[in-house]
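Here the complex is missing a single protein chain, while all its other protein chains stay put.
In order of appearance the chains are A and B, and numbering begins at 1 in each one.
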Amino acid sequence: MGYGSAQVDEHGHGPQSFWTKYVWSQDHKVIAVQYSITAIAVGLVALVLSDLMRLQLGFPGKFAFIDANRYYQFMTMHGMIMVIYLLTALFLGGFGNYLIPLMLGARDMVFPFLNMLSYWCYLLAVLILISSFFVPGGPTGAGWTLYPPQAILPGTPGMDWGIIVMLVSLVVFIIAATMGGLNYVTTVLQARTRGMTLMRMPLTVWGIFVATILALLAFPALFVSGVMMLLDKCLGTSFFMPAVVSMGQHLGHQGGSPLLFQHLFWFFGHPEVYIVALPAFGIISDLISVHARKCIFGYRMMVWAIIIIGGLSFVVWAHHMYISGMHPYFGFFFATTTLIIAVPTALKVYNWTLTLWRGDIHLTVPMLFAIGFISTFLIGGLTGLFLGNVSVDIPLSNTYFVVAHFHMVMGVSPVLAVFGGIYHWYPKVAGRMFHEGMARLHFWVTFLGAYLIFFPMHYLGILGMPRRYYAYDNYAFIPSSAQELNAYITVVAIIVGLFQLLFIFNLAWSRFHGKVADGNPWRAASLEWTTPDTPPGHGNWGATLPVVYRGAYSYGIQDGDSDYIPQNVGPEQIEEGAAQPAHHPAEGRTI
Amino acid sequence: MNASCTLQRGAPPGGPGAAALPPTPGAGSTGLWVLIGVVTMLFFLFSVAYLMRMAAGDWIVLPAPPWQLWCSTALLALTSLAWHLAAPGAALAGQMTRSAARPARAPQEALVGLACIAALAFLAMQLWAWQAMRVHYPAPANPSNSFFYLITGLHGVHVIGGLLAAGLVWLRAHGSGPIALCARYWHFLLLLWLAMFGLLFAITPERVQIICGGFQ
Partner (left out) sequence: MGLALALVLIVGATVIFHLVSPWWQTPIASNWAEMDAALGLTMIITAVAFIVINLFIAYMLVRFRHRDGVRASPEHGNKKLEWWLVAATTVGVAALLAPGLSVYAKLIAAPDQAQLVEVLGQQWQWHFRLAGKDGKMGRSDVRFVSAGNPYGLNPDDPDGQDDVLVEGQELHLPLNRPVKVLLRSQDVLHDFYVPQFRTRMNMVPGMMTTFWLTPTVAGRFEVLCAQLCGVGHPNMRGYVVVEDEASYQKWLAAQPTLAAPAARPAGGAGQAAMADAADPGRQGRLLAQARGCAACHSVDGSAGVGPSWKGLYGRTEPMSDGSTVKVDEAYLRESIVTPQARVVKGYPPVMPTPTPPFSEADLAALVAYIKTLHGGGAP
């Protein structure tokens, strides 16, 4: 391995160029940042698309370039980008890549080359998706759910090229996600440092780990349905296409089942929302315990809740299909399983709340976002109870109630977890503190704005306003006040959207002008904060790997100078009287 | 390097371009099991879609399998056998000292080569089977045809992937670990092929109706 070369630096590297260090890197930390930047960049595109949609909804017909075709194209791309290319990629590829080796005491992922490949595959998938804006006919406007037959028939925008490009992009993404997923799962199972048992892992790792297993098992269903739809479109097969008369013309398909697509899609689609939610759950558990200086309430039950939610997520999918025309008996089964899954989820909400009880709550920026998460996830999850209960769902399905529900539970709360997590780990990643004032302003606008936007929207759904409508021309049952409400929601949404730029600016500005951070400014107990360097160097731990003696939540210590014990502090060091971490004399103790 | 008992894999990292870290014990094995799980899930879902579509009532049953498919099955079994023989041979070689390992390498290399050639022959035979099927049973004509090409094609893609990995192993002449992993993957591909072969040609709508009872 050539360590003896005189040119080797203190980490044992040979000469590195900018390209091998920052572009073709196999270092999980660099890959994580690459994933995060790409995901956030494409997420900003989707944010702009949502603002364009809101312009049409709030001020119908006033913006001539947003016609019906474009509206549906914007709507589809917004949804697909947000769910898959932003949230899934960011939680798994961004947070997962960065934190898993550090929290486990590993030097890197177990398959670094594969890890690098997975990022470039992901980037390729993003580029293919963006290219759908430039193909003849533009991107598909079939909705992110891409239901056949409409997705590949005239009358839906992008039915000639856009849908093909979308499906190809998804196939490439699934390959990237599988490569990444192999890494995360294998690393968790095989590369934990000595003393790090599964039940000593921080909940962030548990959340991402179980989410990755879900991803590995659920994305194949999307792959299957995507490939079959591609064949229906390109070869004229009839997997999903029954005999139809489209725009006056009898087509050659026959015997296919649109419901088959829906079953396959939602068999993927429901676990997908837990692929987004479970890492968020894990991150929030860690944020709350660190910033309330208290052990997460009921760690074991929290782990089991994550596992049970993950398992149950595979048997609830048809609650997206109550009005699909599927066999009615399925409604009983899926309503039951869906309401059962509410129980472990509720337990998690209780435990986050109870962690605050008799805590020592520091309202830092990460804590603000964590509390914001609990509040918004609570309402999002509660509205899920309406939609999971089959007969209550029937009048609400495909209305704005559904839109409000999934935005709260997928768009708002996990995004608050993303922000909280980024602010929380920013000092470790960048070696600097973010700008406090900007971050607080960002929190308040985002949190309050989310309520202002999405709470009233539920009531439009209860009224019966359908979703995916380009305009609502003179419906007698819709009062004009609903249109005014739409206008107000648009204004708030645009303001909140603009304020997200503050977040981006803060990250960039603080990288160069933020206060230099010490290795553990939050005095957190988990391993990632005990690296010898901040930001961590290649190989993370220097010459010696850490050894773990306890779980990640030893807070609330009553005696001694410090109220917490890091995971890598052994009992003999505690007996010595100072709850100091070993091997890191350079780290300051800030109480 | 610190020889303290707290060390696990304390070697400082090497160059940045290659996999600079010493391999984690067991990682390859676990990773492969996970990959096998994912591919199983993929084909399981295709099978479910296949069975659901078959229950729709207008199914046209595939004919008896063309003879090429029996040949390709035999070739895939041969591949599996070759890998199986190569793997314990490699394990034996691994237990010897470095110098004694060299003579045992030659038959192992030959077996790996045989396995790869048999796999290539398998792919060729599958393509021949496609040619035979396409005459009377082209892909878009009805769903059972389409599924035939789709499922066998996807299996073939995974065979190609396995060949790429096997080629890397052959060229780099790694030790017993990678060869045992390859063997495992190829056994999996054989089992998968047998399952898909059976699904396509031995499962009829009547049997499916008994199980599914007509649920849509």
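Operating definition for what follows: a contact is a pair of C-beta atoms (placed from the backbone, for glycine too) under 8 Å apart; a residue touches a chain by one contact, two chains touch by 3 or more.
Remember, it's a predicted structure, so these values are computed and weren't measured experimentally.
The absent chain, not drawn in this view, touches the displayed chains A throughout the complex. Note on the undisplayed chain: of the listed residues A:168, A:441 or A:557, the one touching it is A:557. Contact with the chain that does not appear here is found for just one residue of A:20, A:131, A:353 or A:573, A:353. Across the entire complex, the residue among A:141, A:271, A:310 or A:521 in touch with the chain not shown is A:141. Considering the whole complex, the residue from A:104, A:164, A:292 or A:489 that touches the absent chain is A:292.
Panel shows chain A; residues 64, 67-69, 72, 141-143, 147, 149-150, 153-157, 242-250, 255-259, 292-295, 297-301, 323-325, 328, 331-332, 335-336, 339-340, 342-343, 346-347, 349-351, 353-354, 356-363, 368, 371, 374-375, 378-379, 382-383, 385-386, 389-392, 394-395, 397-399, 444, 447-448, 451, 455-456, 459-460, 462-464, 466, 468-473, 475-477, 479, 481-482, 485, 553, 555-558, 563 of it touch the chain omitted from the view.
Here, only the chains that are shown with their structure count from here on.
Note: centroid distance chain A to chain B, computed from Cα atoms, is 32 Å.
Residues of chain B that touch chain A in their complex: 1-2, 4, 6-10, 12-21, 23-27, 30-31, 34-35, 37-38, 41-42, 45-46, 49, 52-53, 56, 58, 139-140, 142-143, 146, 150, 154, 215-216.
Touching chain B in their complex are the following residues of chain A: 1-3, 11-14, 16, 20-21, 24-27, 106-108, 110-113, 178, 181-183, 185-187, 189-191, 193-194, 216-217, 220-221, 223-224, 227-228, 231, 235-239, 254-257, 259-260, 263-264, 267, 326-327, 330, 538-539, 543-545, 547.
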